[in-house]
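Below is the structure I would like to discuss, written out as C-alpha cells.
Right after this comes chain A.
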Amino acid sequence: MSDAPGSASTVARAVINKYPDIESKPLDGNKVELIVPREKIREVVTMLDEEISDALPESMFGVDLTENKYELIYIFWSHEGKMLIQLRVQLEGETPEIESVCDIFPGLEWHERETHEMFGINFMHHPDLRPLLLPDELVGKFPMRKSFETDRSRMDETGLAAPRPRPKPGGESS
Partner candidate 1 sequence: MSPDILDEASEIWFGPQHVSAHGWATKLTLVGDYIVECDPNAGYFHRSAEKCLEFRNFRQGSMILERICMMEAFLAEYPYIAAVEKIVDLEVPERAKIMRTIMLEFNRIHSLQFWWGQFAGELGLFAMLLWPWVDREYTLDAFETLTGSRHTISYETPGGVKYDFTPTFLSKMEIALSRVKERMPVFEDMLAGSPTFRLRTEGVGHYTLKQALKWGLSGPNVKACGLPMDLRKDDPDPNLAYDMIDWEVPTIHNENHPGECDAFDRLLQRFKEIETSLDIIDKLLPLLPEGPIVDPKARAKANRLPEGEGYGRVEGTRGVTTVWLKTMEKAQTPWRAKIRGPCFASYYSLKHIVPGARFADFPAIFGSLDPYPGWWDR
Partner candidate 2 sequence: MVGSLGGYEMQFDFFTWFGGLWDWIWGILLWFWGIIKWLVIWILDIINGIWALAAVPENFMFLFRAVVMPGLIFLLLALIFTVWFTRKIWARVQDRRGPTHLGKYGGYQLFADAVKLMAKETIIPDKAKRWMYRILPSLLLIIVLIPFAFIPWDPYWNIMGPPGQAFGDLSVSLVLIFALLTAVPVFSLLIGWVTGSKYSLIGGFRSANNQFASEIPMVISSVGPAMLAGSLSMYSIVAAQTSIWYIVLLPINFATFLVASIASVGTFPFDAPVADSEIIFGWRTELSGIYFTVVYFAEFAEQMLYSAIMVALFFGGFNGLPFLPGIVNFLIKWLVVYFIFTVVTSSFYRLRQDQIVHLCWKYLLPLSILNVVLVMFAIVYIPGLLPLVIGG
C-alpha cells in the first residue's frame, strides 16, 4: 500500500500495470484521466482506495452522448498528493448497467442515486436506489437525457392551458 506523495501519473501507472486494458490520458497539472471498461470499475476504485489513503470522492455523474451512448465520470481528489484522478466509463444501451461502488466510498451513494434517476443508468447492488431529487411525475422519465424535450412538444403533459397565440410580426394579431 504505497502512499504516493508524488504525482498522479505514478498512481495511473500503478493501475495500468495491474489492469493493462485501461488507457490513461494526462490532463494539465497533477491530474490524470483513466478510461476504464465497465467490468473493471470496482477493481479500479478499490485499487484507488488502497493507493491513495485520503481519497475524497468528489463527484460522479453521467453524460448523455446521444444514440444511447452514455459516459460515467468519477472524480477523486487527494489532499496528500494534491492529485486529481478522473475515471471515464463508456456505457451503451437503453438502460445501461454498472456495478455500484458505494460500499467502497459511501459518499458516492447519493451521486449514484441521482445519476440513476436522471439518466436511467442502473447500479447493481446499490443499497437504496429510490429517486432522490425528482418529483413523482418525472420519476422514470430520465430528464437529463437529451431525448427528454423541454419545449412545447410536451405541453399536454403539464395539464396547463394552451398559451395564447402570439401576435405575428408586422402587427397583426392572429
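Throughout what follows, a residue touches a chain if its C-beta (ideal position, glycine included) is under 8 Å from a C-beta of that chain, and two chains touch if they have at least 3 such contacts; residues count from 1.
Regarding candidate selection, all candidates are chains of the complex that A comes from, given by their letters.
Everything quoted here is computed from the prediction, not taken from an experiment.
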Interface partner of chain A in the complex, by touch - 1 or 2: 1
Residues on chain A engaged by candidate 1 in the complex (per definition of touch): 29, 54-59, 61, 63-64, 73, 75, 77, 79, 82, 84, 86, 105-111, 131-135, 143-144, 150
